[in-house]
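Omission of a single protein chain aside, the complex is shown with its protein chains in their original locations.
Order as written gives the chain letters A, B and C; numbering starts at 1 within each chain.
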């Protein structure tokens, strides 16, 4: 597993946190459960778990050909009230109900509106087999941990395809003054020819004649972005950060294609104990005037998380013998050098 | 089963269609599957099926403490691409996945973003038992028919509570010039004291000393509104109609309380053959200048559908021996008369 | 000048503040400048001035056939950064620039995005004459005061028409536990036949055969709602209150007709000193779970403010000898009694 920084790629102006991962935001945990069975099962579940629920959050849609359940309540209340579950398109329901069951056991509110996102892995995975079960969500939750985050063909990223290369889970972070922004993506979007890394037209240089392309409609797929920050942001400010994820997607060559579900949410860990139902609650707010570094951090971390997803993924054979090739790091380095980088 | 019009209640200025139901919009079908087992299972599934998919659609949120999956794609594409499934809060997932499976069998697109709405029936129903299964969605779809629509304690409305009375499914329609607007509600919202019917303060007059109230937090619950019209509306115009559903809710005493998921969607059957992926498609549009009667129709039909849900529902005993009383028609008539109506 | 409460009309369940006006929210001031010249000038400017700028705010659109400048920044920042100016449709620009000039003199930020709303008074007023000048905005600001608020044909309400009667400025307030919500409307919307007051179908009873109707297209016009509260609401919560104003409009018979600009904003005075650009700011938040009484308050105060606008307005003769009649209080009382009220 190679990461962008290990190759010397430096996206943007800000420095990453120690792990260059969403877990650089204190208390955030990530868990994966990978389903890799026989020739046809290439899927899984990934969870992102805030240190405390509820927390302030906001969401944004670059293109809506996807599902991220729970957004009506997240936007209305300004709160994220469940762990974030990620999976494939046909397993949204089972993961949704599994989170409900977990929340019931945890003895929280009467009703539950979990946040579950998806992208489509049916090219490599037997998606119609609906192999994801409630136990897989529970296993991902049980595995949720801080520290380094496994990337690439893991958890819900197992069967994903990004810009015509093997895609999956990626993460990155940025320091923005006193604060940290961390991003995790499930990258399953984009056309090969439009891929740019740190501004270099990788996709044009590494066409299908150099690295074979999967035989799927280009631009299909989707990307889900989960962003976290320890800056004390109010809900509308979280939404502003979520909207900047689109710029990171765009800088890497994404366009929010029609068949893509490009949805982002951002939560803040900077305010705690928001669950109180009585009295007036004291909360902290970063003034809007100080928010620009967080915008830059979100853009840069999203961009790098996508690159990390590409670099970590391995060439994968799946359903019907289909093969999706990884973005070869050596080829990447060669092109980057030719364009005056590295 | 009594309906508002049978009692002589005439809400608004417009006339209903022949059935005074969402099925007055040609080709729209409704199906119920009711789960009523033992002392504790009081739930079900209801489906609303447009005559053709996809069709233009729009959505609106009065208050977001609820789930209506598929809204990101509905808003992005302007299209409703699945049957509408309604159920209880904990069964969104299973119904979601069941619709995916149905759509896969129907051989439509590669990926599926079903529209599934919910309200909470855990006071009367053993909601944690998760009794709804895929077969129930399939049964509701199989039962979907035009003609009169069963109301009250049926399908997904089986366990619902509305303004402190037994609630459930209700429907109504209005003629607006050449067009028809039909509305179906899953009514599970509202406080007793704020209920007004055709402007008469029913809730104040029929307090718990006259008709016992359930021992649940008032204002909890939710309402889902599905509106249909044969007027050729573009997606942004469908959204405008959906927004008027809130006014019908408000006129009956709803306030979009914090714990309520008050979500509305509207689809138009006035344009067909929208699924073509190639070339330019000719569509029809009702000019904005002609839309007011449809606004009035949506408001009035929503208001009457809520009243019909109340009138059709029967006093129900459910989980833990709890009883929720119906809005007694005789008491209703007595109060309406006292306020110069009927 | 008669007010709803003086006639014994009691809308809703909550009690008003001492003035039953937006100025019951401490520190809020209202100022009018009325232009009534010759036979044809019937217009003016009204301002609503929060006790401190910026303050948290949110906005909502029931129907967008109107202008309320500054909303993009209000929604983005969560802040109201200028006094609210109200005037006629053709004078938005001059009032906008006049507020800019005032803000420049006050030595605040470099750039200014004033909030200016409008409704159309061209039936009674020579609107094309563009009689409103910068000095009128300044006069309204200079006149801004706490205490009772003049209603009816005053300030920007001078030439307005509401539900086919003479309309204009109205205000009301409600106590919601420890908090107060105040509303001010510029009411220029609605059809005669749909007017309902406290649920009574006034419009049907007082048709043009009893009180002449102006010869304008029914349902034209608009309503601007400014709501204020001393509850410490975050921006997304202010937006939630603004959305409830639509329910008050709807309960009185408004439908957000196509030609109507029905726009609402809500600001909170419950957090101060938000202008600091550095460091982290401590703010207070009312939990969502405690917000329902504020929703009810907003609905009821909007409803009563519209009725107060109707009751305060006097029969007015304007451009081309046109006459718009007031809603006669005696006729109102007679009808209300017939429907079991008063």
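Just so it is clear, a residue touches a chain if its C-beta (ideal position, glycine included) is under 8 Å from a C-beta of that chain, and two chains touch if they have at least 3 such contacts.
Since the structure is predicted, the reported quantities are computational estimates derived from the model, not experimental observations.
Engineer: Omitted chain: which shown chains does it touch?
Structural biologist: A, B, C
Engineer: Could you tell which one of A:76, A:97, A:198 or A:230 touches the chain left off the display?
Structural biologist: Per the contact definition at the top, the residue touching the missing chain is A:198.
Engineer: One chain isn't shown here. Among A:119, A:288 or A:316, which residue touches it?
Structural biologist: Here the residue in touch with the unshown chain is A:288.
Engineer: So which of C:68, C:162 or C:213 would be touching the chain we can't see?
Structural biologist: Answer from the full complex: C:68 touches the omitted chain.
Engineer: On chain A, where is the contact patch with the chain that was removed from view?
Structural biologist: These residues of chain A touch the chain that is not shown: 13, 62-63, 193-194, 196, 198-201, 219, 240, 243-244, 246-251, 254-259, 288-289, 291-292, 295-296, 299, 338-341.
Engineer: If you put the missing chain back, which residues of chain C would it touch?
Structural biologist: 61, 63-77, 89-98, 100-101, 104, 110-113, 120, 122, 128, 130, 220, 258, 261, 263
Engineer: Using the touch rule from the top, list residues of chain B that touch the missing partner.
Structural biologist: Residues touching the hidden chain, for chain B, are 75-79, 232, 234-237, 240, 274, 276-290.
Just so it is clear, only the chains that are shown with their structure count from here on.
Engineer: At the interface of chain A with chain C, does the proportion of residue numbers present on both copies reach over half, so same, or stay under half, so different?
Structural biologist: Chain A and chain C contact each other through largely matching residue numbers.
Engineer: Averaging over Cα atoms per chain, report the distance between chain A and chain B in Å.
Structural biologist: From the centre of chain A to the centre of chain B is 35 Å.
Engineer: Calculate how many whole Å lie between the centre of chain B and the centre of chain C, each centre taken as the average of the chain's C-alpha atoms.
Structural biologist: Those two chain centres are 33 Å apart.
Engineer: Taking the mean of the CA coordinates per chain, how far is chain A from chain C in Å?
Structural biologist: Averaging C-alpha atoms per chain gives centres 44 Å apart.
Engineer: So which stretches of chain B touch two or more other chains?
Structural biologist: Residues 63, 258.
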